[in-house]
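Structure first, then comments.
All protein chains but one are shown in place.
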Amino acid sequence: MSSDTQTGGPLESVADGYNDRFGHLFGELNGPQFALLIGSLAVLLVAPVWTSLLGVGGLLRTLALASIWAILAMAWDIQSGYTGYISFGHAVLSGGAAYTTAMLVAHVNPDLPFLVTAPISVLAALVIGLVIAVPSLRLRGPYFSLVTFVAGLIFYQLTYAFSGYTGGELGQRVGRIEFELAGAQVTTFDPVTRYYVMLVPMLVIAVALLYVARSNVGMILIAIRENEEAVAAAGIDTTKFKIWSFVLSSIPMGVGGVLLAHFYGTVNPLNFLLVDRSIEIIAMAVVGGMSSILGPIGGAFLVIVLREEVLGVFGVTGRWVALWTVVLLVLVFARDGLFRKLWHVLGDWGRIDGGDDE
Amino acid sequence: MSFFELDGLTKRFGGLVAVDALSMSVDRGEIVGLIGPNGSGKSTVFNCTMGRYTVSDGSIHFDGREITDAKTHEVVEHGLARVSQESNPIDAMSVGANIKLFTLPNSVTSLRGGASEKEIFRYAARLDLENKLHEQPDELPHADVRRLEVAKALATEPELLLLDEPFAGMNQQEIDGLVEKFEELRDEGVTMIVVDHNMGGLMRLVDRVVVIHNGTKIAAGDPEEIAENEQVRRAYLGSSEAM
Amino acid sequence: MLGAIGSFLVTGAMISAIYALIAIGFTMIFGVGGVLNLAHGGLIMLGAYGFLVVTSSSTVEFLTIPPIAGLAVAIAVGAVASYGLYVGLVEYIEDNPVITFLATLVVALILAELAVVAFSSSPRGLVNLAPGSSGGSLGIRVTNIEIVAFVVSWVAIGLLWYYVTRTDEGRSILATSMSQRGAQLTGVDLPSIKARTWLIAGGLAGLAGVFIGTLQQTSPVMWLDPLALAFIIVVIGGIGSIKGSIVAAYLIGYLETLTVTLLGSGFRGTFSLVVLVIVLLVMPQGLYGREWVHE
Partner (left out) sequence: MTNNDTGIPVTRNERKATIDRRTFLGAAGAGAVATTLAGCLGDEDDLIRVGHIGPLQQDMGAGSENSAQLAVDQLNEEDGIMDREVELVSADSVGDPGEALTATEEMVEQDGVDVIIGTFVTEVMQGITDYVADVDVPFLITGSADPVTVTDTVAEDYDRFKNIFRSGPINSDLQAEGMVDYAEFLADEYGWTQFAHIADDAAWTEPFSDNLPGYLEDVGLDVVHEDRLAPGTDDWAPVNSDIDDADADAVFRFFAHNVGTGMLVNWRENEYEFAIEGIHVPGMSPEFWDDSEGAALYETTSQSGAAGAADITSETGPFVDAYAEEYGDDRPSLPMYMGFNTYDAVFVYKDAVERAGTVDYQADIDTIVDELLETDHEGAAGEIEFYGPDEDYPHDVRETTDDDGVITNFPVTQWQDDGEFECVYPEHLASADHITPEWL
């Protein structure tokens, strides 16, 4: 990882400051790339201010939703994007967490606090992740994808078969998030609070996953994708690492599922377990650029903003046609993802080879 | 018990017996040649040893431990490494990263372990790749790719190195260079089993030769003895391969 | 008791025949090109809507043809769409199985949404090819349309069998699905074989669509269940094996009928999916197929 800086400028020196301190942890950046990251972060952090100034307060809801989906897309990426074992049933993990919250509220005690239901639900996602991973990781390529796809179908159908517990087609209510933080009562009834309740976990998970992805673990996962036998020949237990990638993925999937449950206030098969949801997660990661963590974040924001704010000009159904068509075009013509392309353009611009993970 | 020992090793694929009750042993510090015509089961022996194939019968011991049913990574952890017939570097990673991969600890919680840049430089330098650390494997000439395979295997700090046709596709000059490297390794105490068709390069290197044909051992001894062995000649002629 | 067993045997046979029709095309495409065509259910849906448009007076008024002719239209719609999908999309991406998997699934989603736009999300019924029922004897009731579906399914299977075993064109498909490399060595034109396979598979899907659309319903969500069925049947039968698909279709048809009888209709699909996962993990080559798993 070299950072032979030759162009100066204040941007570059800030970026270099970052590289010296954190580059080895999260990957190195050049000036434009650094500016993009910091700029995006700033835009997100102060979103309540500019949305209100511009009179587009409704956008805050979309950005909150995009933050949740970004968590899901990143979580998918660390497992599927990095190892090349492409899961088509990841919504089962977030859905499992969401349903755990809903069932706890509906069947155990409606007054269970968020700080109790949330960790249990994330744990449930982890258990489901392992239940799927351990047997299915024996298969490769489309066969692994097929099993995960089928796992998604099974969970979807089970919500109907056990409608007495799950509420069937129409699901169950979970209500809003309410908890106490440092003596203050936090509730997501307030749009601004809700935005930060969704954004902050997203940023924390992004940093954590970037840190892991730029570590030995990330390197080994990518190597598994490229050549699993070579990794075994290096004395590394690939099965252990593949299962570990499911662990790394399940936990944020669980967090995302819980947040989504409280965002919608209701958990149902349509919003959580339908195959479309798994495909949406993949679409976001692929549109952004697989195996980069940052790409899926960009993909999630792009897809959600398109879906909620832009493509609606085609009508409620038409927006889905348009969205899937966009995804299909990206699949065919820009397999590596739009944000990866952007990243490389910025990289060339600064004429520094760095930041990319591969 | 010897340093490395195969005892009645047998591998069947369906009805086909690829290796048939093969026994052989290698002492610490030796370089043993394993030769035989195409399809005689040489690579299968390596694949069984490395845990890529499950062994049908018999046992494999290494350094006092049974590794018959061990998985590949366990075998490597015990101090065995193999240079495969086919080069398989990870093209998405630089030469340096390819070597580093082979130094990473087998631990999901070790985020920043593995060799330092200095150590990687040293591993590369052992095979004269130190100036190519930042190149991508698919940009390297063939001989360098083969050398990278050896460098990767050495980065696991093996005590026994299995070399599966290390000279494949190289010209004489390149072979000579590589043989020199292996001789240096022997001086450092690395034990080796070498499979190759090129008897010339091999004969200079090895202390002892084991010949297998159709999965069974047909001869063993000094390189000179083997070169004279009538049965070995017939086996090779039968498969229309020149020595 | 006799009635119940007889009814079970007949119901199972009827539904299994349609399942076979659903699965054969899917297995052929996988066998020949190694592509899991997740748009297969979408093609079935296209067949059903194609039939609806030309046979119902309530869609396009000036276009109302007899249902039997509608059947031909459904086959044609499925075949052309399938062919178009291959030469227009899959051919460019089939080198990457995962991208193909994803892209064909996205195509299915697009088709489903387009169906909502064109026909609304309300399910439709189809003009019945063969009204009335036979039965009552032995306490077994079978509608005529089920009998027609059963017969047509076997006729289609018979024709296909004849094609792939008795004609040169067909034999090259069979050869390719047994060993792509072997077939290539013997000098067959792989792209044209693949395109032809997609054409045939699409035609069978369109045909299946009419029967599913009549016996169940024609709706924008009708693609998913047949797709799942195709998976299950193909995995159990063995990839690329037409014979395996037919046997597995009957296994699953009867298994589902039994599940419905014993556990209730809510578990119909779930149980089969669980069987699928078990087969995939325990016997990945299926009944008649070649090995699935890489070593």
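First chain written, first letter: the chains are A, B and C, and each begins at residue 1.
We take it that contacts are C-beta pairs under 8 Å (C-beta built on N, C-alpha and C of every residue); 3 or more make two chains touch, one makes a residue touch a chain.
The structure presented is a predicted model; accordingly, all values stated were derived computationally and were not measured.
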- Where does the absent chain make contact, in terms of the chains shown? A, C
- Among C:104, C:143 or C:197, which residue is in contact with the omitted chain in the full complex? C:143
- Query: Looking at the whole complex, which of C:96, C:121 or C:165 touches the chain that is not displayed?
  - Reply: C:121
- Task: Using the definition of touch stated at the top, determine which of A:200, A:310 or A:345 touches the missing chain.
- Result: A:310
- In the complete complex, which positions of chain A touch the hidden chain? 54-59, 61, 160-161, 163, 167-171, 173, 175-176, 189, 191, 263-266, 268, 270-271, 308-319
- Note on the structure: Omitted-chain footprint on chain C covers residues 7, 11, 15, 56, 58, 116, 120-128, 131-133, 135, 141, 143-145, 214-217, 219, 225, 260-261, 264-266, 268
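Keep in mind that, in the parts below, only the chains that are shown with their structure count from here on.
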- Task: Would you identify the chain whose C-alpha centroid lies closest to the centroid of all protein C-alpha atoms displayed?
- Result: A
- Which two chains meet at the most C-beta pairs? A-C
- Query: Approximately how many whole Å separate the CA-defined centres of chain A and chain C?
  - Reply: 35
- So how far apart, in whole Å, are chain A and chain B when each is placed at the average of its C-alpha atoms? 43
- Task: Using the touch definition up top, name the residues of chain C that touch chain A in the complex.
- Result: 36, 89, 92-93, 96-99, 101-103, 105-107, 109-110, 113-114, 116-117, 224, 228, 231, 235, 266-267, 269-270, 273-274, 276-277, 280-281, 284, 292-294
- Message: Could you list, by residue number, the parts of chain A that touch chain B in their complex?
- Response: 2, 211-212, 215-217, 219-220, 222-223, 226-227, 229-238, 240-241, 244, 358
- Task: Using the touch definition up top, name the residues of chain A that touch chain C in the complex.
- Result: 86, 88, 135-136, 138-143, 145-147, 149-151, 153-154, 157-158, 160-161, 163, 275-276, 279, 282-283, 286, 315, 317-318, 320-321, 324-325, 327-328, 331-332, 335
